[in-house]
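What follows is a single structure, written as structure tokens, with notes after it.
With one protein chain removed, the remaining protein chains of the complex are shown where they sit.
Entry: chain A
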Amino acid sequence: MEPSNDVALDIIITNVVAVFRTRCHLNLRTIALEGVNVIYKPEYGKVLMKLRKPRITASIWSSGKIICTGATSEEEAKQGARRLARTLQKLGFKVRFADFKVVNVLAVCSMPFAIRLIDFTKKNRPIASYEPELHPAATYRIKTLKATIQIFSTGSLTVTGPNVQTVATAVEHIYPLLFECQKPLRK
């Protein structure tokens, strides 16, 4: 059972989360009142602003820290963040685009075979954990990459990691392990 090198698996990135700072204090009330697409949450002390073009949602705090979610690629996240900063600039704040960092990337992937989760958990004892009472998937955490993979018995995977490269590496890492525990198809 050798892991095939040309794994033509579709890794689809569904969510990219990024943070950046504007290095200036923001008045949330002004943003809330003058923006078209904003939701003000006073109890949490933040404003949600949604952009249509790269479809992203941003949480804006008065300290100037902004978290940007919903993008489908790293470039898109950066573009959306810049757009957001430009909007804030137009509202009259002296924003600067500082410390942009992609914090989390979520991707899904599908194996062409089904997987025996109990066998898989047994083989990878401390790293993988499977609690059917709590969640139908087995969780596999790669400490070195800081990535988490959730493996479902149908062969679908959900991978989260700090950037897109890590996600790809994680999938490559886990493919041989899953290949060993695959369930032969009936057809």
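The rule we apply is simple: contacts are C-beta pairs under 8 Å (C-beta built on N, C-alpha and C of every residue); 3 or more make two chains touch, one makes a residue touch a chain; residues count from 1.
Note that in this section contacts and distances are computed from a predicted model.
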| item | value |
| --- | --- |
| Complex member absent from the view - protein name from UniProt, among "Proteasome assembly chaperone 2", "Trafficking protein particle complex subunit 6B", "4-hydroxy-3-methoxy-5-polyprenylbenzoate decarboxylase" or "Transcription factor IIIB 90 kDa subunit" | "Transcription factor IIIB 90 kDa subunit" |
| Listed residues A:15, A:89 or A:104, member touching the removed chain | A:89 |
| Sole residue of A:59, A:72 or A:154 that reaches the chain not shown, by the stated touch rule | A:154 |
| Contacts of chain A with the absent chain, listed as residue ranges | 23, 32-37, 40, 42-43, 51, 53, 79, 82-83, 85-87, 89-91, 95-98, 100, 114, 116-118, 121-122, 125-126, 129-134, 136-137, 152-155, 183, 185-186 |
